[in-house]
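One chain of protein is taken out of this complex; the other chains stay put.
The block that comes next holds chain A.
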Amino acid sequence: MNEPTAPPAGPDAAGDPGARGFAVRGSVEPGSVARGSGAGSLLAGEPGLPGYVLGLGDDALVAAQRVAEWCARAPQLEEDVALANIALDLLGQARALLSYAGELEGLGRDEDALAYTRDERDFRNVQLVELPDRDFAVTVAKMLFFGVYQHLLYTALSSSADARLAGIAAKAAKETAYHTDHAVTWTLRLGDGTAESHRRMQAAVDEVWPFTHELFEPFPPVPGTVDPAGLRGAWLEPVERVLREATLRRPEDGWAPTGGRRGTHTEAFGHLLAELQYVHRAHPGARW
């Protein structure tokens, strides 16, 4: 099947010519879809460059939304400033990537149309970034695992044949180096701090670890992209080293939840989107 089964619902869908563009259905496995659906119309499971860029953009957007939830409630004022910096970096990446994805799609959707008017099932971010940050240790674990992944991917993409993507990636690689550094700093301190912090950090690592598998799901080869499937070895090396140094146990591989790249998300994600999109959707067509 290479057509969406139904147009996405939502108040803006009718007035938005591109609302069908990035529809991705959970029933469609990547690679199972016939290519050649025509330039500009990104149909279900389309594994091309636009979908790839969109996935990275959604990762950054959702991660930014979660990190920004720490504003005015971080464990220390200095950390409030640091987390806001990271949220701003991620949001900047999201804006650049979503803008580019919209241009590749060619249906006139800009960053805001993509961020605010797609439904839950049309988002392609990995599930890891949408996990609720109930505890600072969970934030640190997510930032470590996702930050190292992003950094490896962006570093590789900075020599992409696609000049636009390479430019975005080169800038983002510097930012994610810093995020990774921040996450490593805190992983060491929480893991090797007090008994309480060790317990919390280990619990967070255990909780988040299963969701790291999805980061490395293979992406069908497309010129200009880097297949994340090849990055797990390079990811495991620093992550395992940091966990060891932080006196933390590296969890066993086992359960590997998946589906984010195909529009299947955790229950928490709908609530995140409800908050993100509410004002924009309540005033269709308004300018802000």
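A few comments on the model shown:
By definition in this document, a residue touches a chain if its C-beta (ideal position, glycine included) is under 8 Å from a C-beta of that chain, and two chains touch if they have at least 3 such contacts; residues count from 1.
Definition applied: contacts and distances are computed from a predicted model.
Its record in UniProt calls the unshown chain "Ring-1,2-phenylacetyl-CoA epoxidase subunit PaaA", which is the match among "Sarcosine oxidase subunit alpha", "Ring-1,2-phenylacetyl-CoA epoxidase subunit PaaA", "Protein translocase subunit SecD" or "4Fe-4S dicluster domain-containing protein". Screening A:His151, A:His182 or A:Arg262 for touch with the missing chain picks out A:His182. Contact with the chain that does not appear here is found for just one residue of A:Tyr100, A:Phe123 or A:Phe136, A:Phe136.
For chain A, the residues touching the chain absent from view are 61, 65, 68-69, 71-82, 84-85, 87-88, 91-92, 94-95, 98, 111-112, 115-116, 136, 181-182, 185, 188-190, 192-194, 196-197, 200, 275-276, 278-280, 283, 285-288.
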